[in-house]
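Below is a slice of the complex: some chains, not all, each in place.
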Amino acid sequence: MSKTVPYAEGIDANVVRDHGLSESEYETVLSIMGRAPNLLELGIFSVMWSEHCSYKSSKKWLKTLPTQAPWVVHGPGENAGVIDIGDDLVAVFKMESHNHPSYIEPYQGAATGVGGILRDVFTMGARPVANLNALRFGAPEDPNTRHLVSGVVSGIGGYGNCVGVPCVGGEVNFHPGYNGNILVNAMTVGVAKRDRIFLSAAAGVGNPVVYVGSRTGRDGIHGATMASTEFNEGSEEKRPTVQVGDPFTEKLLIEACLELMATDAIVSIQDMGAAGLTSSSFEMASKGGLGVVLDLERVPMREDGMNPYELMLSESQERMLMVLKPGREDLARSIFEKWELEFAIIGHLTDTGRMELRWHGETVGDLPIDPLAQASPEYDRPWQPTVPARPASMAGVDSITWQEALLKLLSSPDGASRRWIWEQYDYLVGGNTMQRPGGDAAVVRLEDAPSKALAMTADCTPRYVEADPVMGGRQAVAEVWRNLTAVGAVPLAITDNMNFGNPEKPRIMGQFVGACQGIRDACLALDFPVVSGNVSLYNETNNQAIPPTPAIGGVGIVSCDKVVDLAFKAEGQPVLLLGAPEGAEGHWLDCSLYLREIVGREAGPPPVVDLAHERRVGDLVRALISEGVVTACHDLSDGGLLMGLADMALAGNMGVRIHLEGTPSAFALFGEDQGRYVLTVANEAEATAVIERAVATGVSVRKLGITGGTELMVNGEEGPTVAALREAHEGWLPAYMGA
Amino acid sequence: MKAKVTISFKPGVLDPQGRAISHALAGLGFEGVGDVRQGKVIELDLAETDAAKAREQVEAMCQALLANPVIETYAIELAK
Amino acid sequence: MKTAILLFPGTNREQDIIKAVTVAGGKRPSVVWHRDTALPEGTDLVVVAGGYSYGDYLRPGAMAARSPVLNAVRTFAADGGCVLGVCNGFQILTEAGILPGALVRNRGLQFICRDVNLVVGTEKSPFTGGYRKGQKIRLPVAHQDGNYTADAETLKRLEDEDRIAFRYADANGVVSDETCLNGSLRSIAGVLSENRRVLGLMPHPENSIEAGFGGTDGLPLFKSLLETLS
């Protein structure tokens, strides 16, 4: 290495800085290369070592998450997680963020987010069977919020509906903490035959490297890099551009890839996600311990005058990279041509362990693959544990009647129905949707094993995580597990999407570390491993970080004939509460939705998640459901018991009469104690049997009352009618959106 | 006064619809069709009768609603 | 009944139709590629499936309507063959001029996926024979461009000739412009051809054929076809 010539021609310290590499990182680049990198090589280091691709701040902690279980086929490290679901089938799923692009251009940002996560799943040979999305927006009063909601929702719908994957679930929060940084996390679940899973590790020196899908344009090339001197004099045409999604091409790509995957032509395959051709080719070669030669002039291009730098760094959508078996090129070509997609052999595998980039025969870049991948930075960033919040003052908690409070909660931004959103998503295509959006978990029947279904959900309660990251992380996993349990499913595994602020701040890093610890605790206790995930850091504007938001997506399996939902089914059915704390229906109002919306206080520690209790109650509920005694089931979360009962009444269009011990208090009615479920059973005899079972299992149980009537009654006090509940619940979002 | 706003994708931005149209035209046997771009045209009836003021007003509408400056450009024409 | 389903680039609800035909008791439909110039020998029913075609770029159904297989469908329909167009299929059939009118963007501009109430307009067709005229049924819709429009003369003919198969209604079965979810003229949800053997409709009967999966109000449509065409 020559210390005297630290920069290649045309590069200086500013260019290096614009590429996001620190001085010490650049030193490492020099020692790996043994010379100064040219601009193309620098660009490659820059994206490979970016936070997004290298997980440099988060790796240390992600490694602590439990990823094993007998049913896990592939955990983190592949494009998506893979779990065994019986019948020689696997479920393949992952969640991914598209936060920043969605803030800049909500429709296209969200749309391309859906496109990206779909590709992660069908790359592995799975047909996508469902989409979910976890969204966070700023305060409703913020002047940007309405426009962002509208754009993001129509973008998710516009892409997923066109591709024809039902969007069956998700979650949405509004909070001023997201005013400058919305979160758009998309999840896809796919199904494949167990013995037909495709991985990305390249194999076979000499095998052709093939590019398929859309052409490459100048999409999403990093702004900072484009501002460097080299590109400054460029015309308007050379400016980096926002990625526009093309769901039609994505649909063709799915069909073409799955058709080719049914043959024996593919050795390995990898979607081109963030950092496009660079990270896909690097990853394939690196996992296979091989080298690769790419002839970049063969890459199908959308615009004239594109250069190797742009081709390697473009983030154009709807593209894939594959290694084919020799001699299968024509078969593959004919399939992609039939689907009217680009197909180009752009290189081949070598045994050099190097990435050699050629441009019309001339070598324009040459980098060692393993050293680059292995030297990718990993930081142990300083972190400061979050001091758990002190108990909140409960002054003013009783200043409002329960009837008023319930209506207010049901029509609050975080309590209101999301129908306005999910009705813009096609949740029916495929004809397998058993439980639509609006319940605890969505349920989608398996096309190839029609007596079974997958249950899926996405959850996180950021206000809990903010108040106590460990407990909040735990709660997010537990709530996912509970939601799957509530429809009767056996929870199998999760994917996570860790959305946080700037990890260089010890306070933020402390939130991340705490959340990882909480997730880990819950995964271990609930036998609920992490099989895939994504990290999105630096969600900050003007030094203001988002509330820590580890979104969790979960998948479970259930027999179609055992599925239950939350709707009250018939008049006169006993209503039971399982898992309540000793001596009360509930008591934890700290950090609750009630305290925030009714009392105006966002304070206090989150409710305690006792994982042993969680497991005991959940396992009993699931057993009862599978024995067929449960007619409706709902877990309690935001807004506690009364919100839960209101959900059940609304879904069944039927009232309920309950009796609490003592006078109804906000604590009992709206407390957010964890690990609780409300069930209905067919008659008193069944109720007695369930109570005996619960007592024998050590699960607290009490009979709350009985279904029927047109209103919600508590201890003989008349409450709102179901019609009034509906008006409150359904009214807010359409009114807010001006629909 | 009538105004016509033509909104198109910025150069370099992918235009999937335009591409599909070009493809479909080729499929229908039309030869020699190169790049195709699809845009929007919005025609407005304005009460304003002064051309300069009308242009100013429409310019403001484009900024506020009609065009998406992140990916689109627009052109305004006025007519009696 | 031999059913043929058309497959265009981007079609995404063909599996739903295949399921519906088989659940109703029919033989598994065959799939016909958009570039094919002939329908399978002995085809009794052609289904133009819902979903999207060509991404619905330019106009929904525009590109599919100009594909080679549509010429075969046009001849088939002219010879008295039965053709069912659901959602995007309805859009394709109007674009191809096989059914009158056009479908434009929903009144509220948004995509709408929900169950809707419909009133059966006529039982006189191979598709609607399993319902009673005036019967209220519930089927899901999932579309963004289902707003039916046609000139006054066409509308009058459709009504005079009893060719409006389904109309959108409210929960009580009352048809009105205000409650029509997408702005369709005369609340039209589905229309028949002059010979009554081509039906286009926006709702999805194929997503309402099994209890627990969207109800069974769509089943009579497929059963009625099976009865007529077997």
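Just so it is clear, A, B and C label the chains in written order, and each chain counts residues from 1 on its own.
The rule is simple: a residue touches a chain if its C-beta (ideal position, glycine included) is under 8 Å from a C-beta of that chain, and two chains touch if they have at least 3 such contacts.
Keep in mind it's a predicted model, so treat the numbers as computed, not measured.
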Notebook entry, point to check: Stoichiometry of the whole complex?
Noted result: A x1, B x2, C x1
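The criterion applied here is as follows: only the chains that are shown with their structure count from here on.
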Notebook entry, point to check: When the C-alpha atoms of chain A and chain C are each averaged to a single point, how far apart are the two points in Å?
Noted result: 36
Checklist line | Between chain C and chain B, distance of the C-alpha-averaged centres to the nearest whole Å | finding: 33
Next item on the list: Would you please write down the residue numbers of chain A that are in contact with two or more other chains?
Entry: 246, 248-249, 340
Next item on the list: Any chance you could list the residues of chain C touching two or more other chains?
Entry: 54-55, 57
Item checked: Residue ranges of chain B in contact with chain C within the complex -> 16-17, 20-21, 24, 27-28, 38
Notebook entry, point to check: In the complex of these two chains, what residues of chain C are touching chain A?
Noted result: 9-10, 12-13, 15-16, 19-20, 51-52, 54-57, 108, 110-114, 140, 142, 144, 204, 206-207, 209, 212-214
Note to self: Going by the contact rule set out above, which residues of chain C touch chain B in the complex?
What the structure shows: 54-55, 57-58, 63, 66-67
